[in-house]
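Let me begin by handing over the structure; questions about it come next.
A single protein chain has been removed from this complex, and every other one stays in its place.
On to subunit A.
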C-alpha cells in the first residue's frame, strides 16, 4: 500500500494514531538491491548502545562484513571508543555531527547519516551490515525507516523499572527492545518482573530481551536476533 493510505482500488485505509496501539509498521522499507542492511541502535544516554554495538562487532564481525556509524552528540567519543576497543578496523567507523539535535539526524533529516553510510559503502563495497548508533536521546527518538531497515531500542535497568511503561515510540515501535544492565537491578531496587511485564504489555507481540553486558559481553541473544533479521530478505 502506498504510504499515504491510498489503495489501488480507490478507497483509503485509515491509520490509527492511538499511541497505545502497537500495530506492526505498515511502511516496510524498500532497500535498493545490493545495499547493506542498516540496523539502528537507539535509546537514552548511557543505556549501553555503544557497549552493545561493540558486542555485536565482536559476535558478528568474524563472519559478517560490517561497519558502524556513530552519532555523537559531543565529540567523537563513541567512535573513538569503538576504534580503541579493537573490535573493528578504524576505517570501518564513521562519526557524524548532529547539530545539537540527535533525534533530527536519525529521524527528520537523515542526510548526514546516509552520507556516512555511503562513504562506508564506497570504502567497503561488499558490506553486508551497517550498524547506526544514535546519540543518546529521549524516549520518542526513533529511526526513520528511510535510514534503518530494523531498529533496536536499548533502555537500562539503572534508569528505573518505570521506563518501559512510560512508553513512547522507541519503546513501543522498535523491532527489538533490549533491557540492559540487569546485573544492576538489585542495586537500584528495580523489579525485573514488573519491567519485563510492562515492556510486553506496551509492545504486544514484539520481542523484548533482557541482558547484562558485564555478564555476557558478546550479547548472544541480540546477536542471534540480528542474524535472523539478516537472513530474511528485506521488503517481504
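A few points about this structure:
One rule holds in what follows: a contact is a pair of C-beta atoms (placed from the backbone, for glycine too) under 8 Å apart; a residue touches a chain by one contact, two chains touch by 3 or more; residues count from 1.
Keep this in mind: contacts and distances are computed from a predicted model.
Its record in UniProt calls the unshown chain "Urease accessory protein UreF", which is the match among "Transketolase family protein", "Amino acid ABC transporter ATP-binding protein", "Nitrogenase iron-iron protein delta chain" or "Urease accessory protein UreF".
Of the options A:85, A:114 or A:184, the residue whose C-beta touches the omitted chain is A:114.
Contact with the undisplayed chain is limited, among A:96, A:152 or A:219, to A:96. Where subunit A meets the omitted chain, the residues involved are 73-75, 96-101, 104-105, 108-112, 114-115.
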